[in-house]
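Heads up, one of the protein chains got dropped from this complex, but the rest are sitting where they should.
The chains carry the letters A, B and C, assigned in the order they are written, with residues numbered from 1 in each.
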Amino acid sequence: MARILPLADAVSELVQDGDQVACEGFTHLIPFAAGHEIIRQERKNLTLVRMTPDLIYDQMIGMGVANKLLFSWGGNPGVGSLHRLRDAIERQWPTNLAVEELSHAGMVQAYMAGAAGLPFGTMRGFTGTDLPKVNARIKSITCPFTGENLAAIPAIRPDVAVIHAQKADRTGNVLIWGIIGVQKEAALASKRVIVTVEEIVDRLEPPPNACVLPSWVVSAVCLAPGGAYPSYAQGYYDRDNRFYQLWDKISRSREQFLHWMKVNVLAASGPVNFREKFSNMERVA
Amino acid sequence: MARILPLADAVSELVQDGDQVACEGFTHLIPFAAGHEIIRQERKNLTLVRMTPDLIYDQMIGMGVANKLLFSWGGNPGVGSLHRLRDAIERQWPTNLAVEELSHAGMVQAYMAGAAGLPFGTMRGFTGTDLPKVNARIKSITCPFTGENLAAIPAIRPDVAVIHAQKADRTGNVLIWGIIGVQKEAALASKRVIVTVEEIVDRLEPPPNACVLPSWVVSAVCLAPGGAYPSYAQGYYDRDNRFYQLWDKISRSREQFLHWMKVNVLAASGPVNFREKFSNMERVA
Amino acid sequence: MHYSADEIMTVSAARMLRNGAVCFVGIGLPSKAANLARLTHAPELVLIYESGPIGAKPSVLPLSIGDGELCTTADTTVSTAEIFTFWLQGGKIDVGFLGAAQIDRFANINTTVIGDYDRPTVRLPGAGGAPEIAGSAGEVFIVLRQTQKTFVERLDFVTSVGHGEGGDYRKRIGLLGGGPAAVITDLGILRPHPTSKELTLTNIHPGVAIDQVRAMTGWSLSFSSSLEITPAPTTEELAVLRDLEQRTATAHGAAPV
Partner (left out) sequence: MHYSADEIMTVSAARMLRNGAVCFVGIGLPSKAANLARLTHAPELVLIYESGPIGAKPSVLPLSIGDGELCTTADTTVSTAEIFTFWLQGGKIDVGFLGAAQIDRFANINTTVIGDYDRPTVRLPGAGGAPEIAGSAGEVFIVLRQTQKTFVERLDFVTSVGHGEGGDYRKRIGLLGGGPAAVITDLGILRPHPTSKELTLTNIHPGVAIDQVRAMTGWSLSFSSSLEITPAPTTEELAVLRDLEQRTATAHGAAPV
C-alpha cells in the first residue's frame, strides 16, 4: 500500500546514491518537482533512464547527480539542443556522463519486458543502423518458427520509477490520463515507485478502463500541485512552451545555468509550487 | 474506412469457407448475432479461434461450420461442459474437429504477436506441463542476455476478427468499454474486422484513453442491438446467467440441440434481436 | 451451528488469505472462498480476475469469470492481455487460487482430459489461466472436493505444475513462483512436506475420520505428526457465506458450482 508522504521524505527514503532512476512522462506529466527534490538532496552517481531526457534531466545532469544516462531522444522538443546534456557528453562537464542509447521503440520494449517479468523484449528494429555497433543492449534473436532475425533488448528494472499524475485517492490509488506515455510500464517495471500528484481526492472515480496504478504497486504518493511544470498536467494547466524556449537561453552557459538553479531550485527549502513561481523565474532569467 | 453494412452482407462478403475466424469477447460482448449469421450462411471448414469457446462456438461447432478449433478454455462458465464441443472431440459429431490448445496466457501472446507484426511472442509458461507435448505451437527460446529458457508461441493472424462493441459513430469508429478482453489485439492481428454494435451514434465521445478502434482498421460495422445476448453489453443489458444454465440442458442431446437451432437461429430470415426473443426461447427449450 | 462439508471447505480456504494480499482468482470454488475472505477477515484483499478487473468487489458471486459487476466494482479494468503479461507474469500476484479436476501427490493439476489426449473419455475445459497462475503466483492455494477420482496416483495430463516430481523440482525447471502451499478439500487441508513436497494431511475437518480421507485419496497418503482438527466455521463465517450464496442465487437463478 502506498504511503502519502511529503515529497522530501519520499525522495530521502526511496532514492539512494547509485540507484537506477526512471523519471518518465512523455512531454506530458514530467515529474519536475520530484527531479528538483533529487537535486536538492544532492544524490550522486544515479543512472538516469528516460526516453526523452527533456529539461528535467538537463537540469539533473548539469547539477551532477548522474554518471550514466539511458535514453532514446535527447533534445529540447521543438526548440533544439539540451545544452547541459551536450556539455556533459561533448566536454564531460560537470562529470563524464556514460551514455547508452536506444530508439523509442527499443526503450518501450525494455520497459515492457521489465513490467512483464521477462528478461528481454523482441522487436523489429535497428536492422542496418549503427546503433547495435555502439550499444551491447541490442542483440539479435531468431524466431523458432520462421527463422527470421529480430532485435532483442534486455529488460529495464529501475530501482525507482518517479512519475507525476493528475490525482490519487487517500488510499494511494493513482489516476493518469491524457498522453499516458510509458508511465505504467515504467512503474510496473520498477522496484519502488514515487508518484507526485496535482491533488489528493476522496474518490478517484476513473472512467472505465482508465490508466490506474493501484495503491499496492505504489511506494509513496506525494502532493505536488504544479509538479509537472513547465511540462503540463492535462485538465490542470498547459505546457509552458515559452519556458522551453527560454530554457535554451538559460542553459547555454554553465554560469547562468548554475545561477538559475541556485535561485530557483536549491534556494527552495523544499518542494515549491514551481508553476506559481514562474513570473519570478522570468525576471531571474 | 469501415463501411456500415447489414450483418448478412458483411458476413457474406468478409467470411469465406476455410477462413481462420476469431470471434472474441471475454465473457462480455460475445458476438452471438454474428456467429448466428455465419451459421445461417452455412460456412464450412472454418478454423475457429477463441480463448473461451463459450456457447457461441458450441453452437457453431455443433452446426458443423468448423473443422478446427484453437482455444484455451472450453467450458460453460460456472455451469460445466460445452456438450457440443465435447461431442465433437469425444465422438467426432458432427465432424472430426481438430483441436489445438494453449493456455490463456499463450493465446494472449499469440494475439499480441499478431497485432504487433512479430512472428512469435515470448512468455514464461508451460514449463513442466504436458501441453508442449501435444501442441507444436509451443517451442522454447533462449534469452540472449541471461541464457534463460522461455516459451515461444507463433503469432495468430486470423483472416477475420468478429467482435461486438457498445457503439460506433457514423464514420465507423468503434468504442469498447468494460471488460475489453483481447478484442483490440484480435482486431489488430486480423486481415479483416467485422464489428457488430448496440448502437450507431453521431458522436462517439469516448473517455480519455478509451479502447477505440479507429474506422480505418475496421472493415464493416453492423448494427445489431442485443447482438451479444446471452452474453452482455455493459451499459445496455446484463449477462443472462439463466440462459447459460438452460443451455446445459438444451445442448445435451443432438436432437434437442438441432431443433433449438432450427427454431431459434436457422428459421430467422436474417439478424434478429435475439435478446428480445428470449421469452420465446424458454418455451422452446 | 450445523454446516456442510462444502461449507467448511470454503471457510477453510477463505481463512488462508491474509488481509491485503493480492489474489488472482479462478472461477467457482476459489472465487467463492476469496469473496468470503474479503467479506470477513480480509476486507483489503485485492481480487484480480483473468478477464481484466483489478480490485473487484462483487456483491454476488460471478457465474462467469467476466461478469459485469467485477468490472463496475473494480479499481480499474485492463485488457486480458495486460492481466497476463504485466500483472501475473510481471510478478505482482501474491496468491493464485485454483480449482482442479484431478490432483496428484505433488499437487500437479489436470484440467485437460480424462483418458487419452487424442481420444479422451472426458474432454475437460482445458488450461485457461491455470498453468501460468501455478507458475508465477507467489504461492498457490487449490480448492477441490476430495474423492478417488480427483485425488489420483497418476494424472492423465499435467495441465499445471505444482511441485512436479517433488523436492526442488520447481527451482530446477526455473519456475519463479512458490507453487502450491495448501490444498483445501471437503475433508481436510493438505500441505506439501517441507523438503519432499509430497502433500501431507495437516488438518482434518471435525467429524471426518482418517480412514475416510485415506479412502478418498488415490495414493498412500501421509499424515502430519501434528495433525490438527480444523476449527469449525464460526457463526459469522457461516452467516456471511450463506448470505452471499443466497444473494447469488437470487441474482443468477442458482448458485454457481
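Here, contacts are C-beta pairs under 8 Å (C-beta built on N, C-alpha and C of every residue); 3 or more make two chains touch, one makes a residue touch a chain.
Keep in mind that what you see is a predicted model, and the values were worked out from it rather than measured.
Enquirer: The complex has one chain that is not drawn here; which of the drawn chains does it touch?
Expert: Output: missing chain touches A, B.
Enquirer: So which of A:20, A:72, A:196 or A:251 would be touching the chain we can't see?
Expert: That would be A:72, which touches the missing chain.
Enquirer: Considering the whole complex, which of B:217, B:233, B:246 or B:265 touches the chain not shown?
Expert: B:217
Enquirer: At which residues does chain B meet the chain that is not included here?
Expert: On the chain B side, contact with the omitted chain comes from 1, 112, 115-118, 173, 184-185, 188, 204, 206, 208-212, 214, 216-217.
Enquirer: Where does chain A touch the missing chain, residue by residue?
Expert: Residues of chain A in touch with the missing chain: 26-28, 51-52, 71-75, 77-82, 85-86, 89-90, 101-106, 108-109, 111-112, 123-131, 134, 148-149, 178-182, 184-185, 211, 232, 234, 238-239, 241-242, 244-245.
Keep in mind that, in the parts below, only the chains that are shown with their structure count from here on.
Enquirer: Sort the chain pairs by how many C-beta pairs are in contact and tell me the top one.
Expert: B-C
Enquirer: Per the centroid of Cα atoms for each chain, what is the distance between chain A and chain C, given in Å?
Expert: 41
Enquirer: Distance-wise, how many Å sit between the C-alpha centres of chain B and chain C, to the nearest whole number?
Expert: The mean C-alpha positions of chain B and chain C differ by 28 Å.
Enquirer: Counting only residues that touch at least two other chains, what does the list for chain B look like?
Expert: Where chain B meets two or more other chains at a single residue, that happens at 123-124, 148, 178, 180, 211, 234.
Enquirer: Which residues of chain C are in contact with two or more other chains?
Expert: 71, 77-78, 85, 89, 136, 176
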